[in-house]
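Omission of a single protein chain aside, the complex is shown with its protein chains in their original locations.
Letters A and B mark the chains as written, and numbering starts fresh at 1 in each.
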Amino acid sequence: MPDRTLGVLAAVFVAAAIGGFLLPQWALFLSTVAIAKALVVLGLMILWRTGLVSFGQALYYGVGGYAAGLAGRWLGLSDAILLLLLGGAVAAVIAWAVGLLLARYREIFFAMLSLAFSMLLYGLLVNTEALGSTDGVNITQPSFLGYAPGGGALVRSVYLLTIVTGLIAAWLVQIFLRSTIGQLASPIRDNEIRVEYLGVSVRSVIHLEVVIAGALAGFGGVLTALAVGHIDPEMAYWTTSGGFVFVTILAGTGSVIAPFLGALLFELVQSFAMTYTPDIWQLMLGAALLLTILFVPGGLWSLFERRRVGA
Amino acid sequence: MIAPVLEVQGLGKTFGNITAARDITVAVPARQTVGIIGANGAGKTTFVNLITGYLKPSCGRIRFEGNDITDLSPREITRLGVGRSFQVAQVFSTLSVLDNMAIAIGIARRGADAIWRPLRTRRLLDDAEAILDRYRIAAYRHAVASTLPQGVRKLLDIAMAVAAGPRLVLLDEPTSGISVEEKYEIMEVVIGALAATGLTVLFVEHDMEIVERYSERVLAFYDCTVIADGPPAEALHDQKVKRFVVGETLHRSARPAAAQVRA
Partner (left out) sequence: MSEATLIGFAILMDGLVYAAWLFIVAVGLSLIFGVMKILNVAHGSFYAFGAYGAATLVGLYFDAGLPVVGGFAAMLLAAVLIGILLGAILERGLLRWVYGRDEVIVVLVTYAVFLILEDVLRLIWGADSHFAYQPYVALGNVVAGDMIISNYDLALIGLAGLIALTAWWGLNRTRWGKLLVAVIHDREMATALGINVTLVFAITFLIGAVLGAFGGAFTAPKISVTPGLGVEVIVIAFAVVAIGGLGSIPGALVGALIVGLCRAAAVHLFPQGELFVVYAVMALVLAVRPEGLFSRVQARRI
């Protein structure tokens, strides 16, 4: 099983990389944004398997975006890879701090506290003129190890960086989920007392997962910022967090591939819906979420798995 | 003189003005099998909860192999070498029996590389199978734990408690919820599996025949404290015990299962 997943990932990556030179710009942009989102969803997937839902991943997403954007403007850092690592690191540190508290909570209280922290950032961003307030800030153009592309080449470069990040992230998360600690997700969701009585600190495991999910969301934020060229407080708003949770459910949590498939499909449908049926796209989204929860609780991936197993 | 494996001194626990444990002093030497008896509410499970760190004592001290474990958490106490099974079997109901065992062993063996080293190695799964075999539940290896018959669930709970190789194990009513015929089977399997390992065992039990047959020493609880402490022959016939725990006459139940098991 592990070989198959990694094999599929590698194959998809190669196809995607080739696509980077063949697909039109709008498709590259859409894919970039989708995969960036998928990174956040990957983190949510880990938490979901542990029985936790975070309604505040927008915190780290926003932190990542703003760290990268501001480092570009204030510190003159333009190397995209550096910005990526910086954003992820800052997000991870914040996640570590938040996790000290958050790891003590479960269920609805975990969700509410995570929401509170993300709204803290939102409030801070909106009310701070120096950070651009509600208008946000434009990102300075990134470079890639000295190479400073523009126009179509820039879009392609950000895209390629994103798919590489996606591949590495999926690979590392896969390794984590198959490790002893990663395998504790379901047991913790199932019976925490038993896990403690086997000699593991559940709080430590959850803390670790919060940090991993935070770092992933941070990477997502940086990549989105680089793709869009602009950051604003909306990145930290609760509806953004809600959107991530929404994709997690739609995509399903059965495999590390699921978030990517789900996010791509979601991004595609959303952009068509917003163009052709702008008045009811939220309605359709809500309906899709509802139908998924009620009738396909395992998400799209479970449908995919069922077909594959049945074949 | 070797230190007793478990030493409890003046242990007490109150919740507000309700007493759950009162002045308990016991020392258990290595490799002894102790039966804990008492009516419901007498304080047996509280005793187990106190020793395993689920509850913090209000007074008194608990020592395991000479180390003071009074203020430690269940996790820390488990890591020191104490295992525990539960009155209501605590297993991972959504996982298979084999997975349950794999997790238990994986946790016990984890090192600094636990974040990336895969859990399910051939060796780990083989070892899991071996333990399931020892507890005679290998046939259920792929069954999801929530579908298990009660006896198998309890055996899994005990097997998991022992997976880490503890030196002291506490079994809270290992045969509760199991039919009379099966009780002996369960105990034979458990005691048989534990005997080879040289463990010190404390088990809570309501069935006096089982206590008589499988324990070398009996602790009788009444009103949150120990009222008798000695070999089964003595303790079970102690006046106080007969009055407060057993009842006036010792009831004998049918023993067809025991005869079959021995055959």
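Simple rule for what comes next: a residue touches a chain if its C-beta (ideal position, glycine included) is under 8 Å from a C-beta of that chain, and two chains touch if they have at least 3 such contacts.
Nothing here was measured: the structure is a model prediction, and the numbers come from that model.
The chain omitted from view is touched by exactly one of A:A153, A:I168, A:M274 or A:L290, namely A:L290.
Here the missing chain is touched by one residue of A:A16, A:L30, A:A67 or A:L113, and it is A:L113. Among A:V155, A:I188, A:V202 or A:V245, the one in contact with the hidden chain is A:V245. For chain A, the list of residues touching the undisplayed chain reads 53, 101, 104-105, 107-109, 111-113, 115-117, 119-120, 122-124, 126-128, 193, 238-239, 242, 245-246, 249, 279-283, 285-287, 289-290, 293-294.
The criterion applied here is as follows: only the chains that are shown with their structure count from here on.
Per the touch definition, chain B reaches chain A in the complex via residues 52, 73-75, 78-79, 84, 90-95, 103-104, 106-108, 110, 114-120, 160-161, 163-164.
By the touch rule above, chain A contacts chain B in their complex via residues 2, 175-176, 178-184, 186-187, 189-191, 193-201, 208.
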